Every structure is written in structure tokens, then in C-alpha cells.
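Notes to accompany the following structure.
What you see is the complex with one protein chain gone and the rest in place.
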Amino acid sequence: MEIEKRVVELTDRLNYIKDIFGGRENANIALMQARLAEFSSREAAAAPGEKAQMVRQIEDLFAFLENKLDSELVPMDMVRIVRHPARVSLKDILENVYDNYTEIGGQDEYSIDPSMLIARAYITRRQGDRVVNQPVMVIGQEKGHGQEFRNGGSVKPWGNAKALQYMKVAETERIPIHTYVFTPGAFPVEDYPGAAQQIARNLYEMGGLRVPVVSVISEGGSGGAEAIGLSDVRMMLSRGYYSVISPEGAAAIESGIRQGQRVVPELIAECAKRLNITAADNLRMGYVDKVLEEPALGARPHHYDFFKTLRQEVIQATDQVFLGISGFKLFRALVASRRKSGDSESMFVRWTLDDAAADRLVWKRYCKYRRMAETAYRDGRPSGERIASRAKSVLWSGYSFIRYDFLRKHTKNLAKAAGDLEAELRLVAHKLMAPLRKTRDKNAPVVCDPAKSRMLTELSQPEQGACLEEFGWSYVSPKAAEDRAVTCPGAKTYGCPDLWAPDLYGDFAGVCVNCGHHFPMEYQWVMGNVFDPGSIVDYDADIEAGNPLDYPGFEEKLEAAKKKTGLKSGCVSIDAKIEGIKLVSTVLYSAFRGGSVGAAEGEKFIRALARARRRHYPFLAYVHGTAGIRIQESLNGLIQMPRVTLAVRRYIEAGGLYVVLYDTNSYAGPVASFLGCSPYQFAVRSSNIGFAGPGVIRETTGVDIPPDYHQAHNALARGHIQGIWDRREIRKNLKQVLLTIGGRNLYYR
Amino acid sequence: MSTKKHKVLVANRGEIAIRIIQACVSLGLDFVCVYTRADEASGHLALARSLGGPNAAYRVSSYHDANEILAVADHAGATAVHPGYGFFAEDFRFARRVAERERSLIFIGPSWRIIRSLGDKINTKRLARSLSIPTVPGSDRPVYDELEAEEIAETLFAFQAEQGISNSVVLVKASAGGGGMGIEEIYDIEQFKTVYRRIRNYAKRQFHDEGVLIEQRIFDFNHLEVQIVADRTGTGIVHFGTRNCTIQSTGRQKRVEIAPGFRPQEVDYAFDAEKLMEDIVGYSLAMAREVGYDNVGTWEWIVSPTGQPFLMEVNTRIQVENGVSAAISRVRGQGGVNIIAEQIRLGLGEPMGYDQSNITFDGVGIEYRIIAEDPANRFTPWVGRIDQFLAPTLPYASLHTHIPMDEPYEIPTEYDPNLALAIVWGKDLAEAKKRGVDYLDELTLSGADGTGTELKSNVRFLRDKTSTILQF
Partner (left out) sequence: MLLVIDVKALLENIKAAPYEEIVVAAPHTGTVTFAGIETGAHVTGITGAFGEKPGTLLAKLTRENNDKPLFANAKGVVGVVHRELEGRFVEAGTPLVVIRHYLSKDEVIANILQKVLYLFCAPERAKYYFIPSIDKKVKASGPRSVTVKPGLELFIVSRMKREKPLLYEGPEGIIYAVYFQHDQNVDQGAPLVGVCPADQTDLIQDVVNRVRTDWEEKE
């Protein structure tokens, strides 16, 4: 009986190995298979003792070969490991790592989203003779060993909302948070709260969480991972992967295949390699702090030693965070950083923090992310210039303080006193004059003041010339030079006439006069027609998009984009004015690699935000179009999601005004982070805003979506954006926004 | 004219299309027409085919689609486009496209920049004021400031009171509006604030522009206009007198037009009508010269009962009533004048060839617009089949119509139910009025619609109104 069981186990192990090697030919696997087959053929004839001997031999062989095979794993195998139903899941961890736990808001499929699991748990530690239960909030995706209702750990927007809710609870209860990332990616539906918008909200809030967050990544699939992944210590399981996109997705883009076609497995494997998705890769690049070694060929629920290690590691990581921010560090911090893993429970660290510590925590978190990906872009400026610009920014901070904080307060007080005085005098004068006014004769002949009547019959403001209306726009699209007619997509529904290109792209600003459909225009249109003429000054133009992973073939594509646009990245940072109000703006434009965001674009965003903060200027992110994170940079791109969001948060908390304006098509990562986190998001009419395009949605959800699924008006109806603007009125609306909304620290207020 | 023989595309239908075709033929020019499925029975198509052969007309999907017009122009090898009135006549974009496309054509009308600047009423008013030409008292640009608006309204009431106007009314209207929307009257300055805010908010909602215009409302006025004709050089510029278009339908649509605008020889006016006509002609010419006007156009005026003129707007096109001016005008050495032919001739670049001293006026002309409509019921259009249409042939009268006289004709629902223009001439007002009434009495018009209801027309209305012609 016992032997039978062991044989079944061996068969399972073999099948698992075959699974994760994806059908690849391998001599070791063949050997294991042969030995197992040999046993079953000889089993009947063998005596019980002999059988046990044979099984033990095979078991030894398996253990040996598994270790050997482990070293042969390629990145794609890691992907198969984490996706395998046998992989450890969050429930296993809760059972084995924590001493006690209560699941919150879920009982298998009865949950708002069974793929997001929340639990209050505690870890029991010893302080001297006392036993202390240290509570934590555990949040993570549950794949449930293939349970269908878990949706493979692909979390719906409301699942992420639940995660955020309990992070806030943890903050209120002042307990640390442990997050476990087990997701292939977020479920890309737009239903409220919306995949992208909710992830953005999570990132924004996590950026400011006043309790430590420790995260452990097993399967870090893009935006879904970021939704709970922003943390103070980021650890990764050694057989996990953490990537901007699934290898299949990357391969599909790479090969440019159409819907429904299949990509060859070799290309997928190749992409998995190119994307640098393994734990070792991410450690090398600096996107995780530590790699937790797993048993050979990946951790499965029976690897009890693994859970023990995991327990030590999360305790130690949490200790470290607390010690790092405590005002009273002493010796323990030193010890904590030096001690070997495994004896973390030998020393007690209290998991509590005061306000000052929480401030330090948040600041350290900001700094941690600010330092990431700093080598992933190219900085073309000579070093002297870099130093000078840093010095200049310090000067600006000082100037702004004196100008807007110090001086303004005093001028305001003076002005207020003068105003009060004037109002008093007026009232007195009014009272004194009252009897005089009453005596005026009502029947006196009416005489019109000749100076005033001239106003009725003569040209007013003659200095402006007779013709008031200006002609057209100051920037005119080159598309307006073509002599051709253009058909409006609304023609079928609204009967729009064909429009002449010079009218449409010139005077009409790319707007169909009949139905109001907005044709896409170049980003230069907004640059030229929204900001005050001559007010645009661009900077950071030397920050250049690079190819940090030496992704094959990408260098050429980048060169082509640079040549086509004459710019070095997909982001333009400018200072500009709108009716005299100075502002900082960054423009993400679609002509450069689809407006994708990589390390260079993220860096430019962060610098522009810092500039706006120092100068007390409002900030406008004009998203002419973005296809998402630049996949060829993998994590260097993906990390811009939390990284830039933290910078946005810092700017907003400093009292700024962060306005996002979407034009044409904006999707994926950027929308799900530093754009979507803005409380003031507007869209130009006919633009599309969303998380994933229709093709990806069909692939992941199996549902066909209506053609207008991502249209701005639907985004507005779902509560994702705050308004839709006509392109011709962007300037007017922006002026209105600058005057009516925003934080306390805008220079012109 | 240049050595190249021009071919004019007639981008219109009905009566005006017919007159353009006739003018082209009289000038020795080629022409090409367009028509729609609904207009297959129209006289303009029959005439085009009979004068120009089977290839002289193209079926298009719509008269409103510039792409259709230009595609046909290219295929037919047209060198110029005549827009007639309505449709593209005052569309500066069409004029610009015609002139600036790769295969450019001549737009028979003023150049597009002129159409654009005079097509805007506020611009027109400011232009007029810059030349000290009288305009309706009030603001000449959109007002955005409430205090400023109130001051203008207040002054307007005082201004009217000073002039002895007892029932002062001030109009507050959305500057981006039109067609009677976003316009209100106030009778007292106390009402102003409420009305102003209502209009401003309406304008903001409706047109995304808060600009408001404030103007005096003028009552009981006569509607006069001055016919200007200029060549492309901008130096050859003349007028063909004035017209009076005061008789209108309830919807402010002209129904009867008379040339000249006043007749002091036979009618008593409370002011010097002769001088007034001279004044408005002078003003109109001055403004036309100032802007470099380069084709036919009409300056529209309103004249208050006390004889004050105010410029209302400029129509940068040939007008329906051009024929009535022609009826009383003669050019020395040339005889009668056809203003449409002149428009084409000058539009193609020929110089004027004569000046104002060569133009003389004689007698009175009346034009009646005969329309299938019900004057008793807010001039509701009538649509159906016309069985019989007979008009007297007289030396002093002419009839312009696209309706075939020899067979029944179904009025298309797609277009206005204008049937014909009848122009009569008399040596003086009395004779013209008598001839007009007689002419209308002799006109036979009958038909029925699908339900058997008999044809409704405004002939009786026109006849009754004749007695009030040219009087205040």
C-alpha cells in the first residue's frame, strides 16, 4: 500500500516535470521515465522488500535529477512553473507561514472576487518569556490550484478595490501589510471601478500608506502585480517571474500576428528570455531586494522547509523596515541587517510606529522608487550641466519659498486690511449721500450722455481694427495641405458629408462639423494652439530612450522613431503659459513608439513634476496617445508605474494641480498608474481610454466588446474621467480648470 | 474676354439655374448642370439638355454636397462654378475650395475672403462703423462683462428716450446664436439683469460662448437694399439702384420686391426720401470700395419711419430679386441689363466697361414671388401636383419658372415650393400696381395633393398686398 502511494507520487513528480519543461526533449527526463516504466513492468514479479528497495532507488534518482534539471530551467519554464496548478498558493502560505489567520470577505467562490484574498493573520513570537502575537494584513491573489472560480489569479477591478480597502484598514489599525503577488495580470474589464483606474488608485494610495508593506512575488504579471506590489521590501521567489507582459503577449506583438492566429512556441520562449523576467534578472536590475530560494523545480505545497524559510524571510523583512524607520535604532538594526536568515525569530522587534516614523517610512519608500531605473535611460547632458541644473533647482526651491510662502502671507495680510478699510469708508459715504439721492427729480427730461451715446453708434475699441475675428489657428496641421475629401466615421449614423481636408484639418481643428467626431491630430496641434504663442520652453530634451535589456532589433526601431520625430524620447517636457498662467506640462505623443512609456519617459515625467512642485506651477499631462509601457524595456518600463505615481503623489500633496488630458488612444500601464491616479482627468472627444484593447479583452475574457467600449463618453459614464472636451475649446477649458480647481500651493492663487 | 472658352457649372436648381444657363448661352459660354433624382422633372434639366445636349447635365446625390459639384466640374471640364443663390452662394469655404483646390476653378461671386468677412454680421457692423456708416444702435462686438452690458442697455434706453421714442425696446441676444434662438426683448432697465443672465447662460450652454449683443429694436421699418455690381479689379464699381422688400411673410421671408426703394414723386414720406436713397447708395458704394468688393452684392438697410437708415447686413451673392432692378435699369449703348449675365461676365474677369453715368433708371418694377403655400396658415408650404400653370404673355411682364407649362409637375418635398417669379414694369407706381394686379388676376394655377386637397398658393396674398406697396 505504502509503496503504491510512493509510486503515484513519483509519477506525479514526473508529470510535473514534463509539464514545466513544456514537452522539450531531455535525456534526464527520458531516464526518469524509463526507470519508472521499468519498475512497473517488474513490479509484479518482485518481492515486497525488493520493491521497496527499487522505489527508494528511483526516489534517490529523482531527487538527484530534479536538482540537475533545476539548473537547466529556461525562463519560459519558470513561467510554466508559476502557472502550474501544483504551485504553492496563497492559501498554502497562510496555512504554513502564519500562526493563525482569518480570511476576510470570502469563502471559496462566495467572494466579491475570489481571485483576491484578504486575511488578518498573526505571527507568534517570543519576547523573553512572553509570547507576542504580531498581527499583519495579508493581501494577495489566490490561484487556488486551478479552481476555476479563482480566475487564475486575474483580479477584477473590484477585487483590487477590496485590496485597497483593507490596506487602508491596516493603516488605521497600524499593522504591517504582507502582499503576495500571484497574478498573470489584471482582468481587463472597464466596469466600475475599472481595471486601469483601480490599479492607479491602489498605486496612489500605497505610495502614501503609513504602515510598512512587504511584498513577495511569485507571478508578477504586469499591472495586476503592481496593484498590490508597491512596497518597502520586495522579495521574489526564485522560480517566479515578474514581467511587463506575458511572453505570449510579447511574442504576439513581436510577430505582428492577427487575431486568432497562433505564435510559434519557440518565439514565445525567446521572448521570455529577452524580457529578463526571472528572479535573478530582476534582482540584478534592482527591482527586487532579495530572491528567496525555492526547492528544485519550484515550491509546491509539500515543501514544508520552504514555508519555514519564507516565514523567516517575511519576518526579517518586516523587522528591517520597522528598525529602519524607528527613531531609536540601537544595536538591533545592525544585527538585523547582518544576521543570517533562519534565526530571525531569535530577536524581537516590536511592529509599531509613531507619526514621525510613518513620515520616514513614506519618504524612504519614495526615495527607494526614485532611485530605480536610473541607468535604464540615456542622459545626454554633460556632467557640468547636470550639476548646474541640480543647483538651479535648489535655488528655485528657495526662491519659491520666499516668494510664495513667506512674502505672500504678509502681502495678503496688508491687502486684507486695506480692503476692509475701503469697505468701511464706502458704507459711511453711502449713508451720508442717501438723503441727496432721494431728492433727484424723476420727471426731468432725459438727456443721454453724449460720450455714452457715442458708444452705441461708433466703432468700439477701434484699436483692434474693424474685423474682430482672427482667422484660423496659429498651428495648422500639414494634413490640411492636401486637396482631398475625407469621410467621417459618423457618416453612416449621422449622414455627415465628406469634408475637404484643408477645412477639416485646418479651420475645423479636425472636428467633423456635422457630428462632432474628432479626427486624430498631431500633438503639435495642441502645443501650437492651446498654449500662449511663444510661451513654450522645452527642457530635459537630452534624456534619451535607451535599450537597457539590449532587446534584439529594438535599437533600430528606436533609431527609426528618433529619426522620424526628431526627438529622443516619447515625452516632451515644457514650460508654457495659458493666458499668462505659467504651467509645467509633459506631452506623451503617439508618434514615438506608440507613445509607450519607458525609463526615459518616466524620468522626464518625474523631473517635470519636481519642477512644477518647486515653482508652485500647475501641471498638465497631455497624453496625445499612449499604447502602454514599453515592453522591450520590461521591468525598467513597468517600474515607472509605481515610480512616477509616487512622484505624482508627492506633487499633489505639496498642494499642486495635476491635470491629465487624454487625446486619441490611451491604454494600459500609464493609464493604470500615474495618469489614472489624477483626480482631474479629462478627455478630448472621440478619444479612447482603457486598460486593454479589444483584442486582448477577447483573448482573456472570451467576450466580444462593443466597438465604443473604450470611448471617452463611456469612460465618463463609468466615472473614470471627469469631463470631455471639444478640441477647439481645450484652451478655454484649461483656463477654467486652472482658475477653479487645484491645491493650495499654486503661485497665481 | 480671355481667349479660352469658359465652361460654367451651374451649382443650383430651379428658376436661378435656368437663368444662369440662359445667361451663359447669351454670353457664348459652355455650361454644365447638376440635378437630383427628385428634380428629374424640373425645367432646368430639360433646358440644359435641349441647349447643351445629353452631356450637359449630371445626376448627383445632393445639391448640398460640395464633393459632388466639384467631382462633376472636373469630369465635365468646367472652368467656373456659379452657385446661384442659396446652397453654396455665401459659403466662403466652398468659394475657397473652388479657388484653392489643385484643379482650381473660378467661383462666380466675390472672392472668399470678402464672403467671409461680410458674412459675419458683427464684422459687417464694425466695418460700417469704422466708415461712419449708420448701424443699429447698440454693441458692435460680443459683450462678456455684465457691468459693461448693463451700461450699454441703460444708455440705449436713455438714447431712445432722447429721440422721443415712446416704446423703447432693447434686444439682448446671444452673439453666437441666430434664427431667433437666444434672443429676448426688454422694456425696462430693471429687467435687464435677469434677462442678461438668462441669455448668457443659454449662450454658454448652447454655443459655449458667453458673448451677448445688446441692440435697439427698431419698429415699423421699411426694408431697403442697394444692388452693387463690381468687377474683379475693384475699380469698376456701380450700383443698380435700390429695392424695397418690406412685404414679407410671417417668417420674415420676402414676397414682393419693388424697384426703386421709394417713390417720392407719387408717395408722401415724412422725410426726404430722395436724399435717403442717395445716402444709402453712397454708403453702400463706399463700403464696397473699402473692402475691395469684386462681384455682385446687396447691402441691406432698414429705414425707420422717421427716415433714419441703418445698415443690417451684406448679401454677398446674386439675389432672387435681381430681375426687378434690371427691369428699371438701362445701360447707355447697351440697352437693358441682365445682372446675372453681368455677374458671370465680371466674375470671369472682364472689366466693367461702363460707369455709373452710363446707367439710367426708368419707371417702377414689381416682383412677385409665387409660392405654393398657405398665407392663412403661417405660410405653410403646400406640396402636391400642379396640373395647370398659365401666365399671360405681355411685353411689360416676365415670368421666371422651372415648372414645365405644358405638363403636370410634382413639387418635390425636398426643396422649397417656390413656383415662379413674376416681374411687371410700369412707367410709374400707379401703372405698375395696376399691371401687377391685372397680371396676378390672369394667372391660372391649379393642382391637388395626394389627399385631393386643392393647391394653395400665395397669389391672392400678393395681389392684396400690392396696394400697400412703397408706403410706410
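Residue numbering begins at 1 within each chain, and the chains themselves are lettered A and B in the order written.
Heads up, the rule we're going with is that a contact is a pair of C-beta atoms (placed from the backbone, for glycine too) under 8 Å apart; a residue touches a chain by one contact, two chains touch by 3 or more.
Predicted model, so just to flag it, every value in this text is computed and none were measured.
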| item | value |
| --- | --- |
| Hidden partner chain, touching residue among A:40, A:57, A:474 or A:487 | A:487 |
| Hidden partner chain, touching residue among B:131, B:383 or B:437 | B:383 |
| Residues in chain A touching the chain absent from view | 482-487, 495, 498, 500, 704, 706-707 |
| Chain B, residues in touch with the chain not shown (by the definition above) | 36-37, 58-62, 65, 67-68, 70-72, 75, 380-381, 383, 413-414, 416-417, 449-451 |
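Keep in mind that, in the parts below, only the chains that are shown with their structure count from here on.
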| item | value |
| --- | --- |
| Whole-Å separation of chain centres (CA-atom averages), chain A against chain B | 62 |
| In the complex, chain A residues that touch chain B | 446-449, 452-453, 455-462, 466-469, 483, 485, 497-498, 500, 502-503, 507, 726, 729, 732 |
| Chain B - residues contacting chain A, complex | 64-67, 93, 96-97, 100-102, 117, 120, 122-123, 126-127, 129-130, 132, 134-135, 137-141, 151-152, 155-156, 158-159, 161-162, 208, 216 |
